[in-house]
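Written below as structure tokens is the structure these notes are about.
Removed: one protein chain of the complex. Kept in place: all other protein chains.
For clarity, chains are labelled A and B in written order, and residue numbers in each chain start from 1.
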Amino acid sequence: MNAAISPGGRRTLWVVFWFLVVFLYAPIVILIIFSFNDSTIVSFPWLGFTTKWYEQFIHEPALLSALKTSLLVATLTSIVATALAVPAAIALVRRRFFAKGLVSGIMLAPLVIPLVVLGISLLILFNAVGVPLSPYTAVIGHVVIAMPFAILVMVPRLQRIPAALEEASRDLGASAMQTFRLITFPLLVPALISAFLISFTISFDELVISSFLVGEQATFPVYLYSQLRLPERLPSVIAVAVVILVVSVTVVVASEIGRFVSERRLEAQTGMAADDIGSLRGGKG
Amino acid sequence: MTDTMSDPITPAISIRRVTKRFGDITAVDDLTIDIREGEFLTLLGPSGCGKTTTMRMVAGFEEPDEGDILLRGEDVVGVPPNKRHVNMCFQNYALFPHMDVQQNIEYGLKLKKVGKEDRARKVEEMLSIVRLEGYEHRRPGQLSGGQQQRVALARALVNEPAALLLDEPLGALDVKLRKQMQLELKRIQHVLRTTFVYVTHDQEEALSMSDRIAVMNEGVVEHLGTPREVYERPATPFVADFVGVLNAADLAVSSVDGDRAVLTINDTDRVVAPATGHDLAAGSLVLVAVRPERIAITRGAAEANGGSRLSGTVAQVVYLGTLTQFHVDTSAGKTFVVHQLSTEGSEAIDAQDDVTLTWPVEDSAILRVGADAAAS
Partner (left out) sequence: MAIDASAEIVTPPSRRRRRGTAKVNLGLISVPLLWLIVFFLIPVVLVALYSVGVLTLISYDKYLSLELWRYFLHSDTYLGGPLGRGLFWKSLKMSFGVSITCVILAYPVAYMLALVAGRRRYTLLLVIITPFLTSYLLRVLAWRVLLNPQGVIEAVLRNGGLVADGSQISWLYNSTFAVYLVLAYSWVPFVALPIFVSLESLDLQMLEASSDLGASRVQTFRKVTLPMSMPGVIAAFVFVFIPTIGEYVTPQIVGGKAGYLFGNVIQSSFSSSFDWQLGSAMSVFMLAAVAILLAIFGRYLNMRSVTE
């Protein structure tokens, strides 16, 4: 007997699950369907199948520029956030230091602060210091919200690498830097990739902070938002958003497959399950 | 600088009055040990006795709060672990999973910028010493526990350290493999003549492998000596009880006759123990002990011949293959354990039988004079 669920309960939960999946995906699917509607109203009546909305946006300079800006901002954000998250995670997992609780609280606090407050506070900072708004000021804001996520991805991965490996490396003559380069870093690579991708996703999709900080050069979500006031632009705007959606879903799925593959490869190489790298007590006999 | 390798006086490792505290707890308390060049010394004790902390201080992963640590005469306190010339064999092997056996073993050599050919040669030598020839390109995950253990050993020893520190390396292995590895370790140590410092809580392991044993308890060394000394002449009650099985009873001295003390129990039963080194008078309460293999057990009555004699009933017979163990409720008020080789007619004695236990005077020992509520 399964102590967690009864057979009837199991059926009920599966039904609930699929209902939720439908609920989650239906609006998106409906939107995609109607993006092919030959009508300026994204709804019934159905006036015919067309891909013209998808073709239009290629000719929109403002839109293309917004996409480029978003790519730039997201890439920079991911690099900085991931680069900062690595030493932070190491310090939080491996080291003892003064007021560790307070420091980890500060590192994670941006997760709970309403974005509007983060946005305006940085706006005030840049205004007071006289820094003009640009995609780079947006990057600064994005790093503030992406870093906690990057840290949260790194920490469990780091915890699964036993400290004994680093001690063994030092025992055998490696300095702290060499130990990081030869031992810790190679084992952290999957987490680095995840952290990068999460930061990228967060930054690319970010609207609130960007709208305060990005200045004249809009990012894609900011551009999208500004177009909402014009109902006739809606179908082409939606078409672009759908393309982005398909791209991001593909990226997520591909990265998951990629992570799956790299973990299986690590397993084959080392001969053990990725989760067991820590114990190294497995194997035969 | 003196050539400390050929100087027989300078110890390989010298731990002098080292104390280490963690908050309120004193893990190591004013510890002093000199470990001799080329010896196999074991730090033996229960969990929390400070043996692992001591080892980590020698390796450099902890620093003492007080005291000095010298490696071949040089003070190493404050020196980081990667600059100390000792190497450690970790409890869970800590092999690098993303490198193969060869890369693991040559790790330390590569850091010292040893050339490729020299590295390959040394790795080969080590692999043959640990009997893993041909395993260069296997990955740690493809190896069994015992094989991983040997790779960890090779990885440490290839650097020719002043001493090898082993932190309960055999704990994860099953019994038969453990016994094999114990012999292996001893053999390798003999071949290389490296100083081995071994940490374990398994007293059988310590007895079988060590040149000397330091029995530790609550941060101090209670006895430092050869296995025979520690077993047959324990310095303290703790050591007597921790190493091997011990039968002990609190009895009162009835008379002191020259160099022996007589502790009478009744008309027929008495324990006789050597009185030298203790200040005894009639009426003193003492804790007296005897090892189980020194006791002769006979069905029915038997003569004491000037030694100790106890009567009792067999509560349990435990057959252990080589040995048979008798648990006897004795007239001394305690259950005594008697070991007998299974060939010596032990089949004749069953549970519920009345038996007599006898042993010579010199096999008794007085562990403590005076009552102590906390003692065993």
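Keep this in mind: a residue touches a chain if its C-beta (ideal position, glycine included) is under 8 Å from a C-beta of that chain, and two chains touch if they have at least 3 such contacts.
What you see is a predicted model; the values in this text were computed from it and never measured.
A.B. asks: Which of these touches the unseen chain: B:E39, B:E63, B:D202 or B:D329?
C.D. replies: Selected residue, touching the omitted chain: B:E63.
A.B. asks: With respect to the chain omitted from the figure, which of A:L84, A:L133, A:A163 or A:I193 is a touching residue?
C.D. replies: Only one listed residue reaches the unshown chain, and that is A:L84.
A.B. asks: On subunit A, what residues meet the omitted chain?
C.D. replies: Residues of subunit A in contact with the hidden chain: 1, 3-6, 9-10, 13-14, 16-17, 20-21, 23-25, 27-28, 30-31, 34, 41-45, 84-85, 87-88, 90-92, 95-97, 103-104, 106-118, 120-125, 127-128, 140-141, 143-144, 147, 151-153, 155-156, 176, 201, 205, 207-208, 211-212, 221, 224-225, 228, 238, 241-242, 244-245, 248-249, 252-253, 256.
As a convention for this text, only the chains that are shown with their structure count from here on.
A.B. asks: Subunit B touches which residues of subunit A in the complex?
C.D. replies: 162, 164-165, 167-175, 178, 182-183, 186-187, 266-267, 269-272, 276-277, 279-285
A.B. asks: Which of the residues in subunit B end up touching subunit A in this complex?
C.D. replies: 59-61, 80-83, 87-88, 90-98, 107-108, 111-112, 139-148, 155-156, 159, 172
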